[in-house]
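Excluded from the complex is one protein chain; the other protein chains are retained at their positions.
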Amino acid sequence: MIRNLKEVKDNNFDITRAAEEVRNLSFNDHVCLGCGICESTCPVEAITLNAIAIDARHRISNDVYFSGHDKIAQNFKEDFDVQRISIDESKCVLCGMCSGLCPVDALVLTIDDVPIKEIEAYPHYNAFSEIDDDECVYCKRCEIACPRDAIVIERILPDRADLVTGEIEVDDEECIYCGVCEELCPAEAIVVDKETGKESIVIDKDKCVYCLVCKKSCPTNAIKAICRSCSYGEYDLDPAKAVVKGNSVIDSELCVYCGWCEGVCPTDAAKVKKPFEGSIEVDDDKCQACGACVDICQCNALAFPVSSGPGSRMEHVIAYDEYCVRCKACAKACPNGAITVTRTEVDHTPINSTTWKEALDAIKD
Amino acid sequence: MELKVNQDNCLGCGICVIACPVNAAISPENAGGNGAKTEEVIMMVENGFIKLFSPEKCEECGTCQMFCPVNAIWLE
Partner (left out) sequence: MPKHIASGLKYLAAVKLKNMGKTHQEIAKELSVDRSTISHYLNGSNLSWNSIEVARTITEFCPRDFLKMAFAVFDKPEESRKIVNICRIRNYDAIIEDSCIGCGLCVNVCMMKAIKLESLHAHADSIQCCGCQLCSDECPTNSIKILEI
């Protein structure tokens, strides 16, 4: 009979069924959110969600004690490493439901090397994230805010010389080569040779920012400044040369559509559409401030308020509703059941199959 | 996943008893560092060493392991 083959590499694995068509399900541990949708969806109960909380905390705190000291090494479980999910390959039928419903690309089913998200018959979440290059000012705020380091902004700055509004010159007759200007110049644009007989002063015009510190500090008034904008008008200051250029890349494998980039973007460049709609609530009475949810959340949607000082008790965790993707990983991890996440809407492409429709409806509350 | 302790390493500091969110829900007095002995909690310091009383209540959040300065308590 046809049997599934499993190949494990680190915490990732592949399950393959090679028959007339080759089906391959691959699991990417570092992409997994720990939401557990796959576990509840699997029609043959082949998937188990593992201890996500301790894994997430291990990734964060590896070797570092919470107060920042190096953790005492004795008895430290160096080899601690778990797969976030396990799949029993003898039960798995490679139907792809886990892959189709995975909100990220942690589980990917390919049929003859084509991922099902490129196959129209399979449902896909209507979600996207994009950065409009026309609007983007390449400030990199999104790159810093992105909780999964999925954004890379490359920016090309204009030449500094093109932004400078004037030039300076030295009157060799007046200069006494004292070196005061060299020491004070913030742009390190002046080099003075003070050796007797070889005295010289050189100004690097590419470095000079026309701050006039040299002119103001010169004891002999040997430095002459010429302002471009008043002496020549603005003709040699080309605004086109002053523009910051660049490009932006969002790694679609890592992006969770949390919306941080859109939230911090000072222009309208970053746009995010989440796959799920819903809400997140923290029950303050039940929360014991252990922080498991904070460490698990891949969207940085949970945080503790800033401490008011030494000896103050850690307050209850706060949820940022606008950055939550309703994945429910936190609610599953909370030891006290203090977090309630609801998923009210699941936006997906139309689907003919009754069972798949039911499975997609089942992840709604 | 199972909660384990190593009494040889334990300093008896009790930070795990206080940090454990399940302990705090079961016995807020103990989580405050000043409660009567109860075997209802997951773990407690006894005679200067950590001892597991109700490890089956552990929800595997890993808070104790994160806070323990010497790794005398961990999930495996």
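Observations on the structure shown:
Each chain carries a letter (A and B) given by its place in the written order, and its residues are counted from 1.
Here, contacts are C-beta pairs under 8 Å (C-beta built on N, C-alpha and C of every residue); 3 or more make two chains touch, one makes a residue touch a chain.
Quick caveat, the model's predicted, so the values are computed rather than measured.
Shown chains touched by the missing chain in the whole complex: A.
One of A:Ala161, A:Ala225 or A:Ile351 touches the chain omitted from the figure, and that residue is A:Ile351. The chain omitted from view is touched by exactly one of A:Glu7, A:Glu21 or A:Glu345, namely A:Glu21. The omitted chain makes contact with just one of the residues A:Ile15, A:Val31, A:Ala56 or A:Cys95: A:Cys95. Within subunit A, the residues in touch with the undisplayed chain are 1-2, 17, 19-21, 23, 43-44, 93-97, 111, 121-122, 351-356.
We adopt the following convention: only the chains that are shown with their structure count from here on.
In the complex of the two chains, the subunit A residues touching subunit B come out as 50-51, 53-54, 57-58, 61, 65-66, 71-72, 74-77, 80, 286, 288-292, 333-336. Within the complex, the subunit B residues that touch subunit A are 1, 6, 9, 19-22, 24-25, 31, 58-63, 65-67, 69-72, 74-76.
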